[in-house]
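All protein chains but one are shown in place.
As written, the chain order gives the labels A, B and C, with residue 1 at the start of each chain.
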Amino acid sequence: MGYSFRNDYSEGCHQSILEAMLKSNLDQQVGYGEDEFNIEAKNILREKMGNPNADIHLVSGGTQANLIVISSILRPYESVVAANTGHINVHETGAIEATGHKVNVVDSKDGKLTPEGIKEVLDFHTDEHMVKPRLVYISNTTEIGTVYNKKELGELWSFCKENDLLLFLDGARLGSALTSHENDLSLAELSKLVDVFYIGGTKNGALLGEAIVINNDELKKNFRFHLKQRGALLAKGRVLGLQFLELFKNDLFFDLAKHSNSMAIKLSQGIKEQGYEFLTKPESNQIFPILPNELIEKLSKKYEFYVWAKEDETSSSIRLVTSWATSEEAVDEFIQDLAKR
Amino acid sequence: MGYSFRNDYSEGCHQSILEAMLKSNLDQQVGYGEDEFNIEAKNILREKMGNPNADIHLVSGGTQANLIVISSILRPYESVVAANTGHINVHETGAIEATGHKVNVVDSKDGKLTPEGIKEVLDFHTDEHMVKPRLVYISNTTEIGTVYNKKELGELWSFCKENDLLLFLDGARLGSALTSHENDLSLAELSKLVDVFYIGGTKNGALLGEAIVINNDELKKNFRFHLKQRGALLAKGRVLGLQFLELFKNDLFFDLAKHSNSMAIKLSQGIKEQGYEFLTKPESNQIFPILPNELIEKLSKKYEFYVWAKEDETSSSIRLVTSWATSEEAVDEFIQDLAKR
Amino acid sequence: MGYSFRNDYSEGCHQSILEAMLKSNLDQQVGYGEDEFNIEAKNILREKMGNPNADIHLVSGGTQANLIVISSILRPYESVVAANTGHINVHETGAIEATGHKVNVVDSKDGKLTPEGIKEVLDFHTDEHMVKPRLVYISNTTEIGTVYNKKELGELWSFCKENDLLLFLDGARLGSALTSHENDLSLAELSKLVDVFYIGGTKNGALLGEAIVINNDELKKNFRFHLKQRGALLAKGRVLGLQFLELFKNDLFFDLAKHSNSMAIKLSQGIKEQGYEFLTKPESNQIFPILPNELIEKLSKKYEFYVWAKEDETSSSIRLVTSWATSEEAVDEFIQDLAKR
Partner (left out) sequence: MGYSFRNDYSEGCHQSILEAMLKSNLDQQVGYGEDEFNIEAKNILREKMGNPNADIHLVSGGTQANLIVISSILRPYESVVAANTGHINVHETGAIEATGHKVNVVDSKDGKLTPEGIKEVLDFHTDEHMVKPRLVYISNTTEIGTVYNKKELGELWSFCKENDLLLFLDGARLGSALTSHENDLSLAELSKLVDVFYIGGTKNGALLGEAIVINNDELKKNFRFHLKQRGALLAKGRVLGLQFLELFKNDLFFDLAKHSNSMAIKLSQGIKEQGYEFLTKPESNQIFPILPNELIEKLSKKYEFYVWAKEDETSSSIRLVTSWATSEEAVDEFIQDLAKR
């Protein structure tokens, strides 16, 4: 297998996390997420968000987080609104529908939702013969690498509150979003513009783990019942606690994301300098250059990446993903190989 | 917190697993369980079971394994039969029902199902106004520490095949079962007497992980779709692969279980010698001594354990669980403290 | 086919309902239950119950009513408590579980639930590893013909309110209950001792139809969405409206039930006089005499009925059901045939 830019979960986890696991390995701890590491990690997160009342729950992965959060909120006839590119729409094997709920889709060029797009859905759903849209799902970064800024998120938040909608942010790549050059939101600010969101660990240096943060008091009740029912309460929940403790006790989470973003910027600049365009503006650790098909074929012999879409007869977009573990050497080499074509 | 006999997941994992994780940490691997560690672990398991065609899937926990296996098998109107003590009946927050299926309950004194018990359920369900029992769920060891022997499992298997039923074995504590002094089944033999089962890692020295093994060809189709839909496909599936590779590449899995069982035997002998009875015969790493309430209260100041049930006005049963990590010193001390009363 | 005492839905409907249908047949009416007949029928019902704020919805059948009411109320992790004999427990093909919810079963000799029985379920379900019982389901008459009196229902209601439980009464045979000699509740009184209930039409002279009555304001919201989602909103909802308009515009509903009960009393007295016992005390239109097996066989050549259960080696209980349409001649003849044995 060549060097992989296929995703941001090809390696294990940051060394310090493994070390913390080794160090505490034989400590006896309470099960199911009520261990000391969970408690401490959650306290730190609450402090960083300036929200001492946030409910925080650590789960294993993004699809699990999405299906539990969404099904915990909606009444049977209520639906969730998402961009067509939203992870829950196509890439989770109908996990949301399997909990009984429709995903209302809004077409989006840049992966983001806007009040106008959501309003169209609301206007269309007028009575009991149709589902009742109740929750808005957005991803930051989006699935095509774009980043919400404060104005955009604030407008969504206002629109939701005016229309009795709840706002849920999928932060599988929140680290990359918050350290993007396009970002003007702090974690604390972002956390106040959503009802519930999660902070992705898996794609930012953890072995596994997403931290669901519930701000809206009405959504907090009995949440652990939902976790258990969906198979998300790990007996050794300590593993999840340790991931987030290490990521947040200092600023490792942000440092790792910055490295990831800087590798993507370097890659995108090298590509741009050779005259290639991009499907969406490079803003985070996922970039989508458009390259000639024969170049793509050549590169694919040495590198792993995902061919995203056919753009015209002779060229396609590809997805390159950098991570906390991406080496600068690999980036340099890729750019050189691109130039050699 | 005192020394804990509360469960078998109070500690982290066996040291060799952490070392293997450290060693391979920066290897780039394919995601979602298709990495080299998964492949190798599954090959070893297939070989140990003498079944080159078994489908094997690694998931994070027992409730997750149970809900995915059961919902993958049953048609909407079909049900699963379980003992009243079965984990899926009470202790999974309705996880099976949340996938749409009824659990038909058979009362059992020793935690085991028998053909007679299942037959009563079949005889009762006669037409389309009732669910159609289709799957039998058993646990080995059972939730109250008992172990199925070859004759018992063989009779269940024959009964199931004669009655067009499928047999699923929850092996969250399969290690303890297979190394019990009551056991006369090898892993290979057991695997041929069920349609599907899982091998528990979490409660036998792994950080997390249960290995679902599907023998029945009809149950194999598109199983990964079920995993994804229920949020069970970890991006860094390598973590799960490594657990089972370490547990099974030599006989670590069995060695850890033997230690756990021997600690339980030692505990139960010490308790027996002081004249106490047991709720069920000590056969595995969960034992249920019946003790005077005031002794229980005294012990509970120094040790963690679960008070199981009131037995009469002055005594109760407690559950003591040993694990791969239980120290002989702790066992000795507990017995001494018991004698001191 | 012999004369049928098998159930109370062997005939069509009371003649006056068909006449009302004929008379209004070509009137154009709004669809989906918002027609004039629905409106008028619901107004009459609200008046009879002395509750101008009750929400009323007409659906086609009992299983449909049960599954919609229960799934509309419960959060995903919540369960419903029922007697083992409860219709939702065995006789609805897992309809409740198919909406995602567990039925917690309480063993009951007489088909009724008591505060003590429910309390055992509550005491057993203590944390997030188990479902949270939230709703209590009772039937009046019960599935074995018994009737709740005011004291019993009042105690259940108080217990539910003290324990944050909701109370739902399945009134598939409510007419028979309210006109039983054991009954001391008016429809208005009963309606104030439950959060939600339904009034059965199908088994008391209607072609089809059950009237769901919601008293608890919190359960009213958006109920028509649930109806539509489960396929219960009939395009020609007028049919259901007309049934209940005819049954309640005068006291036809009660008159029909009285006839049904009086036929059952006559039957049970005739049986008693010949020295036979009953499984449960005859209180409504379902009676359960215990007869010698050879007599049962003889009777079954001339009459249709359900053999309920084997009672000892030589006798069994049978279920005899009378209805609004049962003829006194048939009752007399059955008693004579019984005597002839």
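Everything below uses one rule, namely that contacts are C-beta pairs under 8 Å (C-beta built on N, C-alpha and C of every residue); 3 or more make two chains touch, one makes a residue touch a chain.
As the structure is a prediction and not an experimental result, all values here were calculated from the model.
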Neighbouring shown chains of the undisplayed chain, as defined at the top: A, B, C
Residue in contact with the excluded chain [from C:A41, C:L58, C:V106 or C:L234]: C:L234
Touch criterion as defined above, residue of C:Q64, C:N104, C:T179 or C:S284 at the omitted chain: C:Q64
Residues belonging to subunit B that touch the chain removed from view: 71-72, 75-77, 99-100, 128-129, 131-132, 222, 224-229, 233
Absent-chain interface as seen on subunit C, which is shown: 1, 3-4, 6-7, 9-13, 15, 18, 21-22, 24-31, 60-68, 92-95, 98, 202-203, 207-208, 225, 228-236, 238-239, 304, 325
Chain not shown, touching residues in subunit A: 76-77, 79, 90-94, 97-103, 105, 124-125, 128-131
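The definition used in the following text is that only the chains that are shown with their structure count from here on.
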Chains most often in contact, by C-beta pairs: A-B
Homomeric contact subunit A-subunit B: same or different residue positions, threshold half: same
Gap in Å, rounded to a whole number, between the CA centres of subunit C and subunit A: 51
Approximate Å spacing (C-alpha centroids) for the pair subunit B, subunit C: 43
Centroid distance [mean C-alpha coordinates] between subunit B and subunit A, Å: 34
Residues of subunit B engaged with two or more neighbouring chains: 92-94, 98
